[in-house]
Structure formats: C-alpha cells, structure tokens
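What you see is the complex with one protein chain gone and the rest in place.
The block that comes next holds chain A.
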Amino acid sequence: MSSANRNTTPVNRRRFLQDAARVAGACAVGGMALTKLATDARALPAQALRPPGALPEEHFLAACIRCGLCVRDCPYDTLKLAELGLDGAATGTPFFTARDVPCEMCEDIPCVVACPTGALDHDLTNIDDSRMGLAVLIDEEKCLNALGLRCDVCYRVCPVIDKAITLELSHNQRSGAHAIFMPVVHSDHCTGCGKCEKSCVLPGEAAIKVLPIRVATADAADHYRLGWEEDTPLVDELIDLPDRLPGPGTDNLVAPGGYLPEGMPDPSMEGGFAPSYGLPGIGGAGQ
C-alpha cells in the first residue's frame, strides 16, 4: 500500500517495475529449479516400497506431508523416512526395503490408521487387499527350487501361502528323473509384503524380489482372447448358432456320415450335389 503512494512519479514507477521484474525473474528461475526437483523426486527406486495403502506415486507426493506418524506406529520398525542422499525415495517420505525389514501385514494396519492426510488410503481395511508391490522370482538361475532342490522357504513364509505363492510341479529336464517345485507368484493375492524376499536363503540379493507394481506387471493383451478362460467370451455377445443336426429341413444331408431319411431323393443322384472326389477312409459320399 505504501508503495502505491511512492509510485506517483515516473522514475519511481520505473524503478518499482524494474524491481518487480527482477524479483519475478529470480522467482521464475527458482521455480524452474524446484519444478525439476519435484519431477526428479518421482523417480522412486525399485527396491523402495511404499507402506500399505499408499496412493500411486505421483499422487502420493501430493498427499504425504512427511510427518512420519506411520513410521512411529509400525510395531515392527518396518518403515523409515527417506534420508537425503542415503535413500532414493523423495526426502522424508516413508518407505521400506523388503530385504531389510518386510511388512508383517498387521491385521489392524496401524500405519494406515496413523496417517493424518490419507496418503495411506483409509479405505484399505483388509491388509490382504494391499498391494505394496508384487513378488517376482527374478533369478531363476539361482533359486534353489528352480535348480531342482527343495528350499521352499519363500513359499513357507508367505502370509498368503498357497494363494500368493504356489509350488508348480514340473519335470526336471537336467536330471531326467526328478521334479522341480517352481515357486510361482500370483498377482491377485500377493500383497508385496516382502516376507519372501526377506527370507530367501541366498546370501546377499534374493532370488525372489518384491518390485513396484508398475515394474512387475504388464498390460494385458486386449486384442488376444483367452478362449479357455470362462469369463472371456470369444465374441462380444453370445451368438446362438443353429444346431446342425442331420435331418429333414437341414442342408447338411450330404455331410459325411449323414443319413438319408426314407422317401427323400438321394441327393447324390439326379442332379443333386455330389462331390467329385473321394474322402479318404470314407469311401465316397453319403456312405
């Protein structure tokens, strides 16, 4: 307001405009730097998993105010706030590393309850519905089960055993005489808790890893129809095709194996249709 009085002379007005332009310019540069930082902050490393119920990453950064209340209420010290320069996740945001401390899938989900902003979605009330990531048997060359041994540890520790991980039996081609119990993860049940990755017995990196959903899954091929899946009809609507039974009024009387009712003219004679070739193993038309 006081600047309004001062702007009455042209010199002062020009000075005011110059000052304003200078500050605006500086803020524009600062704003661009900040925008760059904000964009970079989205690059969540694959090994950093968000807590249960976390909104999709782009939205999470609008919602999470980095208070750490989720961290405090996690009874297993699973969660951490990312530290600048040490952890890849955006500074101050909560994450966990499955190989260090996995999520124990608390039934009452205290981390979600504690979140004041809803960055962890309060609609998540059943921990089995959480999707922190998806386990992937990423190194089949080292997985002991894949090599034909019986380790089974990831399968045993899975809180959703026999649904999220199953052991699929197949023939061991190498030995020719044994079986392979291949751990297979099913995305409709795996919560991404990371218990399997944590307990994989290999030293160092695990053969089974929980990856972010966006990395671990592909989009379904909509243009191929999986006819064997009951709920996937081959055509959009059910079409009732006519039943083609041999008999009067149908047009397939000459089909191989069809029979000729009494009183009907034999279609293979007198101008009726008769194939000029012989069908193998049947010995002519009509009979």
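Here is the rule we use: contacts are C-beta pairs under 8 Å (C-beta built on N, C-alpha and C of every residue); 3 or more make two chains touch, one makes a residue touch a chain; residues count from 1.
The rule is short, and it goes like this: contacts and distances are computed from a predicted model.
Name of the non-displayed chain as stated in its UniProt record, restricted to "ABC transporter permease", "Putative ABC transport system ATP-binding protein", "Cytochrome b" or "Quinol dehydrogenase ferredoxin subunit NapH": "Quinol dehydrogenase ferredoxin subunit NapH".
Only one residue from A:Cys27, A:Leu149, A:Ala179 or A:Leu226 touches the chain missing from this view: A:Cys27.
Chain A meets the missing chain through residues 19, 23-24, 26-28, 30-31, 34-35, 37-39, 41-42, 55, 58-59, 61-69, 71-73, 80-87, 90-92, 114-119, 122.
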